[in-house]
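Dumping the structure here so I can ask a few things about it.
As you look at this complex, bear in mind that one protein chain is not there, while each of the others sits in place.
Residue numbering begins at 1 within each chain, and the chains themselves are lettered A and B in the order written.
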């Protein structure tokens, strides 16, 4: 088995923001010439998350607004007495901080409308994502 | 390391529906004679999801109704101006589109009440699931 690891740094610009990182992950896999296997994408923060969905601006706005409707900022959380970002932690917990994506014949097996979206929930900040590939 | 890949096609029948795909995944693992490792199950769509839970009819109905209560259809989403399924995308993002399940001694390490459930959120459609196994 061949394992590789790369670190991806992202500079986010807003407090809550969805960022398409598919090109960066594609480039890593292309440069490593991974043929068959999977990629494990892992964000090292407790107020960020990762999803796979459609990279369409109005949808990204809907996702953001729906997350903040379900878990609103400043809704009497106890953790806000320490740091005013309990909602960011809770949303990150609901969504998850890692993705596993098959790689087949040199490319991620993404469907037509699938993009890899990084979710900043307490920005702007510099964020680090670990990208591991596993192949034969 | 031994990697295998299979494509599973599902024809869904309703707009929102939970479908038990455990038998199909069991059959793939059995036929491939995978002994120890894991299976990565990955749906290639942005309006479907995968969970592991109990395959009990009343519970499946509760899960469906709760998802649509938390993220209702047509609740003023901007993406609905393009395609009337923003809620499907948002629910799919919340739940996730892949599962990793250990395989031990030739079988998935599912607990007594665990089944693999495919969630259609914008059907009926024909859907494709990628099933990769990794073993020694």
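Note that a contact is a pair of C-beta atoms (placed from the backbone, for glycine too) under 8 Å apart; a residue touches a chain by one contact, two chains touch by 3 or more.
For clarity, every value in this text was computed on a predicted model and none was experimentally measured.
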item	value
Contact residue for the chain not shown (choose from A:9, A:81, A:105 or A:126)	A:81
Interface with the unshown chain - residue positions in chain B	1, 36-38, 51-54, 56, 58-59, 61-63, 66, 70, 94-96, 99-102, 104, 109-111, 113-114, 134-136
Interface with the unshown chain - residue positions in chain A	1, 3, 5, 40, 42-46, 70-71, 77-79, 81-82, 86, 89-90, 92-94, 96-98, 100, 128, 130, 132, 134
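Here is the rule we go by: only the chains that are shown with their structure count from here on.
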item	value
Gap in Å, rounded to a whole number, between the CA centres of chain B and chain A	20
